[in-house]
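For this depiction, one protein chain was excluded, whereas all remaining protein chains were kept in their positions.
Letters A, B and C mark the chains in the order given here, with residues in each chain numbered from 1 onward.
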Amino acid sequence: MNPNIVNFVYLIAGILFILGIKGLTKPKTAVRGNMLSALGMLLAVVVTLLNINTVDYSYIVAGVVVGGIVGSIMALRIQMTSMPQMVALLNGFGGGASLTIALAEYFTVLGVAPQSFADLVTSLAVDSSAFGVGVEGTIALVAIGLTVLIGAVTLTGSLVAFSKLQELMKKSYGLPGGPIGNGLFLVAALAAVVCMVINPGNLVAMVTIVALALLLGLFLVMPIGGADMPVVIALLNSYSGIAAALAGFVLGNTVLIIAGSLVGTSGLILTQIMCVAMNRSLANVLFGKMAAGGEKIDADEIYAGKVTSAQPEEVAMMLEVAKRVVIVPGYGMAMAQAQHAVRELADAMEARGIEVEYGIHPVAGRMPGHMNVLLAEAEVPYDNLVEMDRINPTFEDTDVVIVIGANDVTNPMAREAEGSPIYGMPILNVDKAKNVVVIKRSLSPGFAGLPNPLFAMDHTLMVYGDGKKAVVEMTTALNQA
Amino acid sequence: MNPNIVNFVYLIAGILFILGIKGLTKPKTAVRGNMLSALGMLLAVVVTLLNINTVDYSYIVAGVVVGGIVGSIMALRIQMTSMPQMVALLNGFGGGASLTIALAEYFTVLGVAPQSFADLVTSLAVDSSAFGVGVEGTIALVAIGLTVLIGAVTLTGSLVAFSKLQELMKKSYGLPGGPIGNGLFLVAALAAVVCMVINPGNLVAMVTIVALALLLGLFLVMPIGGADMPVVIALLNSYSGIAAALAGFVLGNTVLIIAGSLVGTSGLILTQIMCVAMNRSLANVLFGKMAAGGEKIDADEIYAGKVTSAQPEEVAMMLEVAKRVVIVPGYGMAMAQAQHAVRELADAMEARGIEVEYGIHPVAGRMPGHMNVLLAEAEVPYDNLVEMDRINPTFEDTDVVIVIGANDVTNPMAREAEGSPIYGMPILNVDKAKNVVVIKRSLSPGFAGLPNPLFAMDHTLMVYGDGKKAVVEMTTALNQA
Amino acid sequence: MEILILLLALFVLSLFLGVELITKVPPTLHTPLMSGTNAVSGITLVGALLAAGSDGSPMLVNVLGFIAVTLATINVVGGYLVTNRMLAMFKRK
Partner (left out) sequence: MEILILLLALFVLSLFLGVELITKVPPTLHTPLMSGTNAVSGITLVGALLAAGSDGSPMLVNVLGFIAVTLATINVVGGYLVTNRMLAMFKRK
């Protein structure tokens, strides 16, 4: 096929990706945007296939069929509450693809491949100019090395993130020495890249890069707490974008550059949004533990004798006379899969003429927009989902706030306790409302590990129990009233 | 100089232009943005100068000195009220520059030039492959031809726009046949381009292009009414951007492409904003006269016996007891140079505890943002300038609206009279206020040539006189009260 | 080398455009944005296809290519489908 046509189609694909993201800027156009983006991908794939001059399509067909089936099943089976895991897993696969592509490219140009494990520790005698002469060859080799590195880190890092979110891995392990240990690992991997660039036939160097990078991915992500995983995933996603853009430079391919940059900026911006919403620096998320200030605050002292608990039926009586109710969901709603139950409670209240809105904190749950997706699944109109900055001034005129499975995002210590590790994080000021009802299973802390003075306030009622069960009981009681 | 460095600096310049426009998205960062943009221009110019291998800098120095002096004087002397004219004039110079550059390029490549007027009607014997062989040569020649065409149209068109805005030219002349006549002219000019491309030595063709394009610019703009000039200027500005981007393609120059596209989109978007605000199509602005519906409405019938007029002193008494006043400025404020007087009136009211805001219609005055610039000159804080959509709901709670030199943008016929030529244009609903004061010199219509039922309403007072004088008298009366 | 400058220009502009577009995406759509851009990053599939379909290279290359195609296809198909599922929920109302 005429390479100009191929390049032109690639450009069209790039434009479709842009239009796709443009579509995502409004809920109304989002579905079409996603389809345009998918169309761009299809175009790029088809034109690549038409352009391949191969006699043997079997590997391709096999890969597409297996990948297509696995991907579809995953996408259609996954529960909305497990979305963070899903994204982590897909991201890991993307990293794995980059890794294997770069390796394949490497061996293609070498023209020889190891036949046995013994070969791996030898250096293949190859023409070192195979990758190109002078600067060009060096750039190509560096790009291969970096892609292997980034791809492998993304692969294992995302898999760890997945395991943590799926609660398969609960503890945190790290390299002794923390950031410094990781730094040394990275330096060693980069040194191996340099060796590989100097002597491309040096298989030992390549094997070392792969091994070190895979381990680095593990060690980088394992020490990070489960609730910080979204930040990690966004960052890894951004890396994979940058890696694609880098590849675009090597191949002079427009669509790789455009797509890669879009993904790269998207990941970075989401990372930044999350960090700002948590009032923490990226370095703190990646390397720091939560500040030790938490220990100073004694949960017993805060709660002792001041916590009032209530039954769902009592809450229903309170709701009966309310004019305006705000529902504040958090990670616990996702855990309890209570989104449909919450929607039914809201319906019951609205049927009684009560004004109901949802207050959505930017980092409620375990990924940005997590609550929105769950509530959208339960068919809550998105106009009812009100962002933090807009809902906060309304709490004073709110009769009852129902906090379901949210904790940190409502903790007044973020506003008031200067030494607290979450001090400065913008929160939902639910304590300004006339009455607060908190549904959770116990007084145990949320992700930040801090006690929440909200629970001990005079106008707060604790409803202990699983989120879904408690909400369903409230709805029943309200409907019978 | 190393061409890679030159190209790299051009790219930096392009990035600075982008940052410049990004700065313009907020009043706070706008000044810095403009400076970044100017810095980009400086960089591009300096690197070009360093890159020129010439022995004779005299023409360059002369041009820069003359241009710099003239430009500075114009920019520093011009009154804020004459900004539309200034932009028109500058745009015309830009067009002239494109025109002469393309001509110079043409003669450079030809290597010969006519020595006398007689030469102009001959065809120079030149090597037709001088512009490049095959497709490349054709592209280069087409680009030259189109740049000459667009540049010349921009030059004369902008000069006409300038004359109309400066009220040097009041009548409208056009080609007989209107759009069709213009179309024929354009076709003839394009035919001349084709002749030139086929035989580059054909001077007659080049002279024809220049002559036809200059005339076309005149004929295109002369029939358009003075108040529509901003649309024309924005459109011509957009053309000059597109022309620069085209040139970028020919020269493979990144900064020309980036700068040209930015200017091109800016012009088109401003054009569209204006058309939407006037509820007219671009075609209607360019080729249509205002619909004839105006004749049906008899001004006398609307006004007869129903108009109440008042003296500034009476208005001052009304203001004394007002709680909230909205000032609605229009083209007449610019004409009367009344912006400082208006600001002083507002100060006097605020000193008495009256809440004062300004209602700004998107096409009040003679260019987008015209009123904002004038009021900013008078040091009105931009937070007090309220856009149409936000000020409209507040009129019901407003005690007095002072309309100064605005007419069409307050005409309720746009809302109510279905057959009216301005029907559907969004307006400032000043008639919903408790009292309306209109300051203008007479009952004569505004740009759209329509009577304004607002003036005949019961709660409207007309204050006849020059805008500035009337406002000053009001302020004096208010201060004495 | 001139091409390198152009690619660089393209890269820089894409970054600017990315920033402008992404910052406009409302928080409501941040999760679909994450999965959607994740799918876009599967554009590496293009490279994977080239690897899996290369003739005359060592078998290892084709096997690596097969793995790459499989992983990238999962990423692409899974990413777009799951994004579509989420967005369809937003559209209902």
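The rule is simple: a contact is a pair of C-beta atoms (placed from the backbone, for glycine too) under 8 Å apart; a residue touches a chain by one contact, two chains touch by 3 or more.
All values derive from a computational prediction rather than experimental measurement.
In the whole complex the chain that is left out makes contact with A, B, C. Checked against the full complex, the one of B:V70, B:I198, B:A304 or B:A481 touching the unshown chain is B:V70.
Contact with the omitted chain, checked across B:T265, B:Q311, B:T394 or B:N479, is made by B:T265.
Contact with the chain not shown here comes from a single listed residue; of B:A161, B:M206 or B:A245, that residue is B:A245. Touching residues on subunit A toward the chain that is not drawn are 3-4, 7-8, 11, 14-15, 18, 252, 254, 258. Against the chain not displayed here, subunit B makes contact via residues 17-18, 20-22, 24-28, 30-31, 34-35, 37-38, 41, 44-45, 48-49, 52-57, 59-60, 62-64, 66-68, 70-72, 74-76, 78, 80, 83, 86-87, 90-91, 93-94, 96-98, 100-101, 103-105, 107-108, 111-114, 233-234, 237, 240-241, 243-245, 247-249, 251-267, 269-270, 273, 360, 362, 367-370, 372-373, 376-377, 379-382, 385, 387. Touch with the hidden chain on the side of subunit C covers residues 2-3, 6-7, 9-10, 13-14, 16-17, 20-21, 24.
Going forward, only the chains that are shown with their structure count from here on.
Traced through touching neighbours, the fewest hops from subunit A to subunit B number 2. More inter-chain C-beta contacts link the pair A-C than the other of A-C and B-C.
Computed centre separation for the pair subunit A/subunit B is 47 angstrom, with centres defined by C-alpha atoms. Here the CA centre of subunit A is 16 Å from the CA centre of subunit C. Inter-chain centre distance (subunit B to subunit C, centres taken as mean C-alpha positions): 43 Å. With touch defined as above, subunit B holds no residue shared between interfaces to two or more other chains. Residue positions of subunit C with contacts to 2 or more other chains are absent.
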